[in-house]
Every structure is written in structure tokens, then in C-alpha cells.
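Note that this complex is displayed minus one protein chain, with the remaining chains in position.
Moving on to chain A:
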Amino acid sequence: MVELKLSETGSGAEESEFSENEQEIANTSGGDDVSTGGVEHAPQDHGVTDNGDFQQEEDQNESDEDRHGVEESDSSEDEVAPLNTVGEVPLVWYKDEEHIGYDITGKKIKKKERQDKLDSFLASADDSKNWRKIYDEYNDEEVELTPHETKLIRKLLKGQAPHANFDPYAPYVDWFAWEDSKHPLSSAPEPKRRFIPSKWETKKVVQYVRAIRKGLIKFDKPKEEPRVYHLWGDDSSSKEKAAHGLAYIPAPKPKLPGHDESYNPSLEYIPTQEEINSYQLMFEEDRPKFIPKRFTSLRSVPAYEKAVSESFERCLDLYLCPRARKKRINIDPESLKPKLPSRKNLKPYPTTCYLEYRGHKGAVLSISTEASGEWIASGSSDGTVRVWEVETGRCLRIWELGEAVQHVAWNPSPDLPILAVSAGQDVFILNTGFGNEEDQKRVKVLLHVETHPEPDDSSQCNKASVVGWAQDARHEGVRLKHFKTVSSVEWHRKGDYFSTVMPTDILLAIKAILIHQLSKKVTQRIPFKLHGLPVSSTFHPTRSVFFVSTKKNVRVYDLLKQKLVKKLETGFREVSSIAIHPGGDNVIVGSRDGKMAWFDMDLSSQPYRVLKCHPKDITSVAFHRSYPLFASCSDDCTAYVFHGMVYSDLNQNPLIVPLEILRGHTSANGRGVMDCKFHPRQPWLFTAGADSVIRLFCH
């Protein structure tokens, strides 16, 4: 009754639905007088309403079936309440009864009257819809199937989905938007088993482990490496050949033919006549092997013209083919080069020529720098000696000596501004006139004292003397007359002794090198036997050691102990010049075959490095006094500047880096640069050219 109250009060949306039910029920139940004042109940009983609703519906269905038969028969059996109220008992029990159960009011539900068979048959024969009719024995009624139901049955019989509106082939709509895969094999999420270790595998592993422990599974023993091997064996071929016969050498893969090798290539592949003519000028190796040609049809392609020659060459190849397999060493040639520091880090060194000293009329054969670096002196084949101001290029003094000046040398002592000059058979000691008054006085005394009294006496009393000392009035100097052409003059570091070299024949070789003492005006021969023609001589920069270079070798003598210290074997045909590192332990030697050798005297008598850079004779080599630089100049009109670092650490070898090629001189009479000298204090190089110019290269 509560439900009824509810519906009567008409709460919410349900009201409209249930309003008719209510009336129906009211009709069926015969109109219960229900008070309408149950409004206050409604909220508390709300929770129960759902159940009530269902019951009501069932009731409604019951009442519907009374009137409309089985219209909504697709619902479950519970919903379609049977007319028969006897329950689940065999109908046989009611076989003889008139009624079948009772209805709710207690009246008997009567069975329908039985038509006899004939009538029913006739009726069915008349009725076109008879085939739809089914007799429901339980409910004792005849049911007529609706067309909808028949369709349903038919579908069931065919094994199709029963519902008419169900489309089994509806387009598939994925529940997840796949980004990558257009055709997912499965859209199912990854199963969990894929993330957990397999039990089966663990079992199998455990099984193997047990088997190994028990020794059921055995491994191969590790191969023993041969402890000795054939050191000189030809590992490339002999063993393999013995083992497997000739090794297989795959043939090189030929290049695939391109369009140009077609019988009818397009026009751009065809060379013009000019191009074909230009092939004739090429070397045979460079000529293209194949010249594309056009043919109108494949039929008109001639036979391969080189067929015979190529097969012959192939035969030759096979016949002359080496049977040994040679391994090519695959090394990057760059990696074999020694690692040298960058030139930028080795600055300063001379690079550019800014100043030229012009004035000589002939080739400048020799230059020499003054100790402070303010002046240079130069001797030329035009018979003059000139002194130049380094800073401005001004010629300060000229001496006319008459003969080609072979060699000039400033006295290394800063307070003795004198020059030693060799010209022809004479050696002149010239007073440059520089220096302060005291210096000049000393120089005057030095160049003056003994000269006029006994030029003859000195030669008489000193029998070894082969040189005449004489005052030279014209040039205000001393003149030493030699018996042969003097090629070079070198000062001792203290500026008192100097040596002269006369490249004479072997017989006179003993007199070829003389050492003169300026203060006492004495000349002496070196007490050593020379082997070969002397070329030049130098004093050691710090010790009393004397270097003499002959054409092939350099000999190092100790002047105090009077014995040969060392012999440096250059390996050159003709040595032209020699320079000593200011440290005294390294010597560079230039040769007429364009090579320069660096000797480390502590290392060996063989060159530490041989630098071959000049295509023509090296005329002079020079070391810088303070910077780690050395240079060579040559008849090819260039001078090379090198970085030559000598380390005080005896374990470290000298570092030699080529830095710069200095060009600028022009060739004259086949000679190029005749001499080069470094500025004593700046990283500058003076070069004297056969083109009668002296150049200064600055950093």
C-alpha cells in the first residue's frame, strides 16, 4: 500500500509513468480508499520504491497479458506469468478436470472446450495463418506467431544472430588510438606473463647447473697457445699454402657498365671530335680506356676490337702472376710523419724582407755582423768592403781592395771594431773607425806597433811563418800576405786569434790552415795532419777546440792538448760551410749537393739529421747566437730558416723544425744567395746575394 501512496503523491518524474498504473490497479483492485494525506511518509520510504516498482510492473504485465495475450513474449518466462496456476505439476493430473487451477479471486480457470479433430482440421485448412499457430498445452491456448517471431526463429535455425537489428559485420571501431601501427596484430594489452621471469626457464637452467656439477655435461678444453712461434716464417703464405693449398683470392669486382657503355648512349656521353683529339695529347695511361660511340641498332655493333689483345694480356698476366700472396700494409702516410710543433708557436723567426742594402757592383760574397748588431760588413766580388748601418741601410764606409773579397769577419769583441778581410792572397785587418776614442787608441796600437820595423825579421826569426805581416798604409790596417788564395777568415771568440784557410792541394795541406795572433803578430800552422782539402775552419764558441772541415769530413782538434778529438763523417761529396751551435755541442754542415747535416757531437760521428731541402749547392749555414734558429742559403736563390732547439737535458735530442723559405734574391751568373748571417740580437737574417744586394729578413 505504501507504493500506492507514493505514486499517488506523484513525486518527480515517475509520476507520469505510474499514474495510469495506479488507475489500473485501482480498477482491478476495486478502488481502495486510500488517504491522500500520506505526503509526509514519502521521503522516508523512498529507499523501498525501487522494489515496489518492479512488482508493480509485474502486476501490470499480468494484467496486460489478460488483455493482449503474449505480445511481449521475448522477455523471460518470469515476466510472462502463465495463465495456468497449477504450478509445476504434470498436466496429466488435470486431464480429466474441467478447470486448470484457480485465479486470484478463487474462481476456477476453465479449460477451453475441445474442438474435435475434424473441425480443427477443417479450420486449419481454411485458415491461411494456421501454420503460425501453435497450441500451448500448458496454458491451454493457441498462440499465433507474429511475423517478427517467425523471422527470429528462421534466423536461429540458420545459426545467425537472432536479433534483427544486430549487424555481425559492423565496421570495427578500436577502443584505443594506435599511433604507430596501422595494422595491430592484437590490440590487447601486453599480458603480464611477459613481464615476469619464466619459471620454466629457471627450471631448465637449474637442471643444466646440476648436470654440470655432476659432470654430466663436459666442455671442450681451451686451445693451448703455442709458446714459441716461427719468428722468420712467412706467415702470409707458406703455412696456409701447405695446409690448404693455394689460398683463394677473389677476383676484383669489375665496375658495372653505365649508360655511356650502351650501344646507343645519349648525346651528352659522346665526346666531341676536339675531345677525342685532345686524348691523343695525353699520356697513354691517362687516356680513357673506352670512348662511347653511337650505333643505330644493336645489329650494327662491330666485334670487340681489343678482344685478341686483351686475352693475350690476360694470358701474360696469368703467366707472370706471382705465386706469392703479398700483404699490403695499410698505413696512413700522414701518421708516419714526425709530430712537429706548429710554426706559430716557434715565433719569432725571420719571415719578410723589409730592408735592402744596395751599393755593391758585384756579387756579395760574404757578410759579417758586428757584435752589437748596429753595423754589418760585406765583401763583394767588385773588390770592395762596405760597412752598412743595419737600421737605415746606409753605407758608411767603403774600402777598395782591388781584388774580389772572399770573406769578411768582424772581430767578435765589442771594444775592438776591426774587420778581417780576405781578398785574393791577402788578408787585411781593417780599422772601421767605430767605437769610442779609447777603443780607437787601442785599435791603432794593435794595428800599428810592430808593422814597419820588421816585416822581414818576423818572417826570418819565425821560420814556421809563411805569412808576411805588413802595414797597409792605404787602408790603415795590417796586411798579411799569404802564398795562396785565402778562402775564409775566422776570429777566435776573444778577438785576438784568427784563422785563415787556403784551399790548396794536398802537398801543401799542412800549411793550408794558419792561426794568427794579432797582439803578437805571430802566425803558426796547426800542428795536425789534414786528410783532404780544407774548406773552412772555426773556433769553438767556448772551449779551446778548433773545427776544420775538409771536403768530406769535419775534424775537431783540441788546441790545448794538441790532439784530434773527433772526426765527423758527413757522407757528403763536398762540404761547403760549417757552423757551430753557441752551446758548442752541435754542428751543422752544408754541402755542395744541397744537403745539410746536423751533428750532435755527444751522440756520434754520424749526422743526427740530414736535411735535404735545397736543389742546388748550399753556400752557407749559420746559427743564431741566442734564438734557437739556424739557416742555410743556397745557389737556388733561397734561404731556409729552421728552428733548432738544443736541450740541456742530455736525454732529449735536438728538435729541428723547418720554418720558412726566404725568397727575394735573383740569380746572377748561376749563383744565388752567397752568404747568410743572423743578427746577433734580433731574430733577423741577413742574406748576401750574387745579385749584389744584401737583404734583411725580419720577424
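One rule holds in what follows: a residue touches a chain if its C-beta (ideal position, glycine included) is under 8 Å from a C-beta of that chain, and two chains touch if they have at least 3 such contacts; residues count from 1.
Simple rule for what comes next: contacts and distances are computed from a predicted model.
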_Name under which UniProt lists the unshown chain, selected from "N(6)-L-threonylcarbamoyladenine synthase", "Ribosome biogenesis protein WDR12 homolog", "triacylglycerol lipase" or "Tubulin delta chain"_ = "Ribosome biogenesis protein WDR12 homolog"
*Residue touching the undisplayed chain, where the options are A:97, A:275, A:313 or A:391*: A:391
*Hidden partner chain, touching residue among A:115, A:372, A:519 or A:604*: A:372
*Residue, one of A:109, A:603 or A:698, that touches the chain absent here*: A:698
_Selected from A:258, A:288 or A:348 as touching the chain missing from the view_ = A:348
*Considering the whole complex rather than only what is displayed, give the residues of chain A touching the chain that is not shown.*
348, 352, 354-355, 372-374, 391-397, 436, 681-682, 684, 698-699
